[in-house]
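Complex shown without one protein chain; remaining protein chains in place.
Per-chain residue numbering starts at 1, and chain names A, B and C are given in the order in which the chains are listed.
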Amino acid sequence: MAADSYEDVVKNKETIPALEVAPQDLYHAKSFWTKYIFCQDAKVIGIQYGLTAVAIGLVGLVSSWLMRMQIAFPGLIPMDAAQYYQLVTMHGMIMVVYLLTALFLGGFGNFLIPLMVGARDMVFPYVNMVSFWVFFLAVIILAASYFVPGGPTGAGWTLYPPQAITSGTPGGDGLGIVLMLVSLAVFVIGFTMGGLNYVITVLQARTRGMTLMRLPLTVWGIFTATVLALFAFPALFVAGIMMTLDNMLGTSFFMPAIIQFGEKLTHEGGSPILFQHLFWFFGHPEVYIVALPAFGIVSDLISVHARKNIFGYRMMVWAIVIIGGLSFIVWAHHMYVAGMNPWFGFFFATTTLIIAVPTAIKVYNWVLTLWRGNIKLTLPMLFSIAFIITFVNGGLTGLFLGNVAVDVPLSDTYFVVAHFHMVMGIAPVLVILGSVYHWFPLITGRFLNERLGRIHFWVTFIGSYSIYFPMHYLGFMGVTRRYFEVFEGEAFTYSITGINQFITIAALITGAVQFLFIYNIIVSSKFGKKAGKNPWKACSLEWRTKDVPPTHGNFDKELPVVYRWAYDYSVPGADEDYITQDTPPSAVANARAEQT
Amino acid sequence: MFVVLLVLIVILGSVVFHMVSPWWWSEIASNWVGMDDTIILTFWITGAVFVAIGLFMAYCIWKFRYQKDKRAEYEPENSKLEWTLTILTTIGVIALLAPGLIVWNNFVTVPKGAYEIEVVGQQWGWMYRLPGKDGVLGTTSIKNIDDDNPFGLNTDDPYSLDDVLVDADDLHILVDRPLKLNLRALDVLHDFYVPQFRAKMDMVPGTITYYWFTPIKTGEYEILCAEYCGTGHYAMLGYVYVDEQKEYDEWVNEQMTFEEVLASNGKSDLIKIALNKKNDL
Amino acid sequence: MEESSSSVKVVIPPKASFAKEWSSDQKAFKGVPWGKAMMWIFLVSDTFVFSIFLISYMTVRFSTKADWPNPSEVFGLHVGQYNVPLLLIAIMTFILITSSGTMALAVKYGYEKNRKMCGYLMLATAVFGASFVGMQAFEWTKLIMEGVRPWSNPFGAPQFGAIFFMITGFHGTHVTIGVIFLFIMTYKVFRGHFDTGKRGFFTSQKSDYEAIEIMGLYWHFVDLVWVFIFAFFYLW
Partner (left out) sequence: MAEGTQQHPLKIYFYVWTLLFVFSAISYWVDWYGFQGYTRWTLILIFMLLKAGFICAIFMHMWWERMPIIAAILFPCFAILVFVFIMWHESYWTLIVRKIYFAIAGS
């Protein structure tokens, strides 16, 4: 057919490319139920995901308070070892899977992808809606495990067998572990439905002129993370099934013959290390699943608020893709001291450190975007700066752990805890917070309160940095993680009580200020300052909708046509310091043409 | 320009904290100085990168702060700069990795002269087994474990009879002799970890893992279980005593061999079977 | 909400431009409808599920010291006085391949909007599929009667039973789901939904023969998985 019109797309001529994607026939809500509850609008689904994730996330947050209280002031809050381990486990699992994964992919993914690629909705809104409700069910199952006899599982979020399904572990011989596994399986099913939608929407439903290399990095981050998730979650799913069978039917996939408390169990010949491989084949991509969206979003925040194009866009895209690809062949760096075939250490240490190179490129490009920018220190910008610092810090400690010989003394100590909180517990969380400030005007049409926001930022950043930076040094001393109580015996050179108390107090304050943030969200959504259209003067399409906040169907009668990348800030010759993606070249005739 | 100050404080504060922190590793008591050295090297390289990035960022935030009538520079990419940085980073990575891999190679290859001890972990305590006079540990099986045979030794294994069984949380080892630890678990994962020795390895039920080291200082060291193993994980402690030969021998002599254990339980028939096997050899 | 002016065109770039297609706008997979692309990606994800099942099977089988039963004996049948190894499995294999063939033809006639042929072939596929499930049920019953359990079996390594029930069970579930949808699709074909573009009950999307092709992808995938299970579990 019209082969020349294809050339037009490539050459960025002003002619409007032919429409390849059939107009989407959206389902129109007819009642309260289909409008707000079983809604098929990706934006509403995104908000539903977000609220559910934050709600269960608060359980994780409160768990961390209780844990910290026990570590620093044992006995102040009555708790026994079993309860402590239940808190640790639920804290870890909730934070990683049910909060961050669901918030980034389900929440931000649903809200932003269709808007940013210029689509009316996800490609299969119905499936998308089901996806949320399945996720919701997973959360309910997870929450139910608090109420069964024996309580939730206390197996550690890594759920290593045999310990996870034996009676020496809280919840191990009751329903706790079963509900956890079922909940995860349900989560995977629900996520797959949503994830397929995000992937196909990005690949097959972009608006005219929107090539992959014109996508905002936010979309690239979420998209790649989703692809990772689609290929990594199967490992968790299968491992979960097999562990459930080991537990319920007495099969021996992961269970060798063991004798526990003098009683011989009937299992025979299974391999506990197999589970660890499966778990980390999922687990390592998983940590990038929560990191890549943060990478993408923060790139956009920095670019918008520094009024400068993101530096090295193409490198950024390739870095995301390469990190995603490599993340499937580094998993066993979590198992250096797990008793696997020792020769794997060489292979996995090498791949692990290789992955630092594309990550480094991303860091360089963020700071180089600041270079010669015109930096507005708005709240999203502040959070982005904080992100860079914490991420670099955490990433660099990752290099300690990735280097196999160095991991030997540090593994299973608080150094690891500090590493992953720095790089996962605060860096992406800071991005989430920043992006809420950034996109709140789009979601509600109002700004969040600036004063409260500043307080929130300062306390969160300084607080969380002072929680985790000192924690590394506990790790150097050899303080082991997952200890209900550390007896200060011969092992340590110096008392750790003081530092632990300091950390706990910092954690309490940092956690508490999040409630200020939530208060801010609630109040500002009603009484905040009106924002108007495109208050940050951003280029990307989500700000170019007919109404703000965008309504069902997102755009006006015609979908926008895209003529440039999403980073045309401060283009020489242009009147304004930004040119939106849908501005045709003729409208900004004097401006230098787009480069990429 | 509060933010610039903040960034500076965070960066420099981290460095200062690092220098004055009293929380630091205990003095090393094994041959794994290479691990410490690699950590120090990593500290230098990553520390330099951390400070450099932090300072650069602080400078940018200060220098390029928002001015109404100014425009940012328009520079989509600069491949020369990007490639230079990439190559520098790669060099940095190689500098970290190479020594690390060498140390790891030492760690997984046990030297010829090493003697062996088996460490057994179970919820929530330790047991040890020495190979006895023949220098070989007998084979085991979970199925053999009962009150008379807590280690699950195979009675039809001729090497098992002289194995020395230590059913206690404390272990004595020899100073300056390379030692290979065979690690075995009876129920769930554990991890035999002494901070001063630096080395650690999980013990996995259903298989045997190992590591080796040479203790270089006599003394008393605390054992921590480093792999989560259930409710009692935090209390799974013990002591290692690094001894000179004399004290070590005294300790060994106090312990019972498998043969003695069997005899004291009146299982002389089993001893007979084992001895016959031995004679067959 | 209709796009006002422009009608849908398929912009197909010159064939040899792999990079260009990736870097083009609107669609990375030119000419591939949404549903089909989605099914493909789902199948890749599902490939991971089955691969990991098989990898786990490999790992437990190779690392156990117990003897692995010889599948061609375990799954053998007595026919008269002869012991025929793997007889039922062989029949199941042939049936599944046959159903794959009918499915492929159904897709072909679907393309051609040949309602009758498409419908009959779909029906045949569904019936073959159902008979496969039936034989699997027979097979399970037989093994259970012989004392094979997920936790133990009389022939050797206890994982044999566990792996068998788990993998064939998971595959069987896929087949069963496939059969159900095949019947639904058959009904829709015969009722002419795909010709009139009637809206689906759940999805409220217009029905289209595209659905037959998507169904086909799924069904062939189920057959594909069986090829691997046949080789690795029954023959190895």
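Rule of thumb we're sticking to: a residue touches a chain if its C-beta (ideal position, glycine included) is under 8 Å from a C-beta of that chain, and two chains touch if they have at least 3 such contacts.
Computed from a predicted structure; not experimentally measured.
Student: Check the whole complex and report which displayed chains the hidden chain contacts.
Tutor: Within the full complex, the chain not displayed touches A, B, C.
Student: Where the complex has a chain not shown, which of A:Gln24, A:Thr52, A:Asn197 or A:Ser271 is the residue touching it?
Tutor: In the full complex, the listed residue that touches the missing chain is A:Ser271.
Student: May I ask which residue of C:Ser51, C:Ser131 or C:Thr176 touches the chain that does not appear here?
Tutor: Only one listed residue reaches the unshown chain, and that is C:Ser51.
Student: Kindly state which of the options A:Phe231, A:Phe492 or A:Trp536 is in contact with the chain not pictured.
Tutor: Considering the complete complex, A:Phe231 is the one touching the chain left out.
Student: Of the listed residues C:Trp22, C:Phe138 or C:Tyr187, which contacts the missing chain in the full complex?
Tutor: Here the residue in touch with the unshown chain is C:Trp22.
Student: In the complete complex, the non-displayed chain touches which residues of chain B?
Tutor: 137, 139-144, 154, 156-157, 182, 184, 206-208
Student: By the contact criterion defined above, which parts of chain A meet the unshown chain? Give residue numbers in ascending order.
Tutor: 231, 256-257, 268-269, 271, 273-274, 277, 281, 328-329, 332, 340-341, 343-344
Student: Which parts of chain C are in contact with the chain that was left out?
Tutor: 8, 10, 15, 18, 21-22, 28-33, 37, 40-41, 43-44, 47-48, 51-52, 55, 58-66, 72, 85-86, 90, 93-94, 97-98, 100-101, 103-105, 108, 111-113, 208-210, 213, 216-217, 220-221, 223-224, 227-228, 230-231, 234-236
Note that only the chains that are shown with their structure count from here on.
Student: Distance from the CA centroid of chain A to that of chain C, rounded to the nearest Å?
Tutor: 33
Student: Which integer distance in Å separates the CA centroid of chain B from that of chain C?
Tutor: Each chain reduced to its C-alpha mean, chain B and chain C end up 47 Å apart.
Student: Pull out every residue in chain C that's touching 2 or more other chains.
Tutor: If we look for residues of chain C contacting two or more partner chains, we find none.
Student: Pull out every residue in chain A that's touching 2 or more other chains.
Tutor: Residues 269-271 of chain A touch two or more partner chains.
Student: Can you list the residues on chain A that touch chain C in the complex?
Tutor: Listed in rising order, the residues are 1-3, 5-6, 9-10, 16-27, 120, 123-124, 126-127, 192, 196-197, 199-200, 203-214, 230-231, 233-235, 237-239, 241-242, 245, 249-253, 266, 268-271, 274, 277-278, 281, 553, 557-559, 562.
Student: Along chain A, where are the residues that touch chain B in the complex?
Tutor: The contact residues of chain A facing chain B are 81-82, 85, 154-156, 158, 160, 162-163, 166, 168-170, 172, 256-261, 264, 269-273, 306-309, 311-315, 337-339, 342-343, 345-346, 349-350, 353-354, 356-357, 360-361, 363-365, 367-368, 370-377, 382, 385, 388-389, 392-393, 396-397, 399-400, 403-406, 408-413, 461-462, 465, 469-470, 473-474, 476-478, 480, 482-487, 489-494, 496, 499, 567, 569-572, 577, 592, 595-596.
Student: Can you name the residues of chain C that touch chain A in the complex?
Tutor: 1-4, 6-14, 20, 22-30, 32, 34-35, 37-38, 41-42, 44-46, 48-49, 52-53, 56, 59-60, 63-66, 150-151, 157-159, 161-162, 166, 202-206
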